[in-house]
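The complex appears here without one of its protein chains, the remainder shown in place.
Labels run A, B and C following the written order; every chain starts at residue 1.
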């Protein structure tokens, strides 16, 4: 008979408060990290902002006692045992390398790096260390996604045949929308794919246990010129009325991918940051030879399960009704909706249990650096396929 | 102030009962044709079954006074002014040719023919006649699809950028499921694409007013061997317990298509007849530079309209709230749900108004033979693309 | 192995076309009757309008060959074997009496009469005849409501405890909305209750097999003065711009009912014709000791089935998945949505099978005159309860 408090007790063990964490990045997602760590009882000892001033503002707002001036200073703080990297993508590689070199655990936001060469190097470095290393693909930790993972391993869906869905947003719809992710040199040459598409690929690969072997990609930049404001802009914030500069955009507003999987399954995903009215809509459907399942990130506490020969089902997130993986990721009773922030809570709970145990569990549910590297290889193939207009393999020696 | 009776009066004019129709095919869809015609007040003078016996059984069950033994007999009946063709696909071409030659109007189920050579010939024959010729793409006539068409022409969505969705069924999930459509020589080399995929392409092309110029296709046959029962099987019926023969299947269970449109828009559609729990789920989403819209055939009286800068909308089918096209296709007050059968009623209402007027209106909402031929050209390109693994143009001289 | 055509054949038997029907009333709902009869293959021999002119207009528009000038003339037509009564409520009693006296079967729109004295008399007259007599509570014949009925009889829900829901519309929201139903002398002293509330009570009583024994009612007239247009107004049509007269309104815009059932179950229903955005939303939820179920008339092809100890279910209307009652009422394959008009088709199919057989089946699914009388008794109790502000029994000698 599981109870909520019991779940928490088992997940963390004694003394989460004794683990000291620092967070790089103080934007929207950095704040989510800090709050989830706090909720978990982790001691957030300090933050590192894009400037000392911004770090200090954030530290004060969040009630964090310390803002570091540099990563060196952060890493010289003996209270810090683990570092969360939520800086712009272009900084991930160097920062993670430095963190690993200083023998700290690391949780890095996706994408892990800007190139697959970099991610390959980090995989090697991580393998040589005894550190916990994770990439922050949080959507795996919506409890019903964990449940779906176990449905597949227990053969409830049968052979997986078709994986389809979308990841759609609208925050970059207008040419007045601006963010550093639009610039290839800061966010990488793939934008919609790198920013949200890899979430979808990681999640569906995780649930099905299947890797993509070939990809066919069609990339489009519909808004070819955008108005860049003078001054900084927060992610997901709206356009102001200040001065702007016209900027050519080369990164993808939309990406249409077809996928071939190692077992013969096929996939299709539509990725878009210019779909009006879709705020942050990630949907997947997985069709097997027995049954199917479907999930929507904007109604995350409901899992649709499709059947040919009996009524379809709607499973609500409820520890009493889910399988063991699903129940382990849940924190609240059924009907008391868990959302985006709760997925970080569940993810960090598993990561910090490993930190607390001093080593990674044999099959961690969270994404490893190898998983993060795999997403970089998929991105490479996406770019090549879009250029060539044909299927491109993710060659075995790369995977 | 529109009222329902007024709508009917305007649509039909005087004397629909004076038009005599005959229906070829007495299966599920033939029955839907007969009933929609009856509801409209059309005189269904006779049916032609796959055998005289089956035709007579159907005539008795449906209360139709006459079953013809052959198409010749049917066409020698002076009471017949228009013929509906709902026979298996392989017979469409010859039957339609014969009907046109006897100077009768014709409504042909999709696909128009088995090959684009045949459909090209029918387009020519139709052009030379003064007859009403239509292909039965009924989904255009769900009133909210008509409304969506006018939204596009009135620029409510802005420039069309992304067209995505699916058409999924599950009635061919198991290897014990059987239907003549599985056999390439009876249904054509493309099955899921031909049977349901062309519905999606026709509908979204109609709404957006955009033609596909290139296609990238991935076809899969997951159930490579099926058990064919001995004896006839109705479409959408379930497997019995009788004797079966193992048969190799080459037609597509699923098809993943990427699409390029003439204006630079991009599209993606997932077509499947093996998606557990999806009974007949056709969904489209059209994203423009201003707003987006989305529709689901299993909840056809609701249209989702997406906005970036204000609340999204759910427009219910309601003549008082829809634009002129939407209102014209509606028969019942808002909240009194219209479904599949009602879409035939609305479609036939428009076709028979033209029949009654003796000539096609300048921009008919129903699909012409040219539209049916275009779908055949798309199918040709889908086959070639799937073989070649790359984008294939629908060459201008073909379109 | 049921097929659609088989269903039709079994339901009607041979020769539906030989039954002649006439329809009184040519408004929205009269048109629905005519079309459903036509679809069924019934011979609609004539209509009777509120005036000969309106009748002739409707006959022409609908392609009906004859418009009668009076009910006498109608009943002197030997081709008429059954009459559908869709005139305003105030005329039902006298018309039905006259129809029964002329030995014709009758299908009467709800409410059966204006008073329970009248309905009691009609019950007696019907009992003395050998005629098929039905009240047109069509919502019973949405196939999933038939399915729900059988779920209850097969104890899938356990003991019925709680019956709740609403019936909400918005077509009388504004003081410029007008219809004869607003006037107590034409529609009866209860408007929202009589017009839509009795649909809900009839449906839930039918599904559960339980009668209401006591009622607690709260009636409100929020729009106390309305603008009556000069000239006729169609039901569900919208206000025009013509001349109007201010009229005091005494009938109920909303009614809140609490219900006690014979087995100890309890009920609550909200009835409203002034709920903005609810076009024609009828919802019920039935909670039993084992499981629950819920249905929404605006998404009628989906039935929610609630469970405590396993995932909830969404059953789509699909003859292959429903029980025998559900399957018998279905006409189209799963996923091909059936709507409001289809419920009339299914209802009339059952009524006309009885007409064809010459006698009512032992437990007809359609509402009898006794059922219609029972609704009048409930209405009586609602009026008394609202006046007294306390629970009122439906006394046994009345039921």
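The rule we apply is simple: a contact is a pair of C-beta atoms (placed from the backbone, for glycine too) under 8 Å apart; a residue touches a chain by one contact, two chains touch by 3 or more.
Note that the structure is predicted; figures quoted are calculated from it, not measured.
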Touch partners, limited to displayed chains, of the chain removed from view: A, B, C
Which of C:90, C:164 or C:227 contacts the chain that the document leaves out: C:164
Selected residue (touches chain absent from view) among A:23, A:45 or A:58: A:58
Which residue of C:78, C:276 or C:358 touches the chain not shown here: C:276
Options C:285, C:323 or C:356, residue touching the unrepresented chain: C:285
Hidden partner interface residues of chain A, rising order: 1-5, 8-9, 12, 14-17, 26-28, 31-32, 35-36, 38-42, 57-58, 60-65, 169, 171, 234-240, 278-281, 297-301, 316, 318, 320, 331-342, 345
On chain B, residues whose C-beta touches the chain left out of the figure: 304-305, 309-316, 320-321
Interface with the undisplayed chain - residues on chain C: 161-162, 164, 166, 170-171, 173-174, 216, 218, 220, 222, 253-254, 256, 258, 260, 266-268, 270, 272, 274-278, 285, 287-292, 304-308, 312, 389-391
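The criterion applied here is as follows: only the chains that are shown with their structure count from here on.
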Between chain A and its twin chain C, rotation from the CA superposition, multiple of 5 degrees: 180
Rounded Å distance between chain A and chain C, as computed from the means of their C-alpha atoms: 53
Touching two or more other chains - residue numbers and ranges from chain C: 316, 320
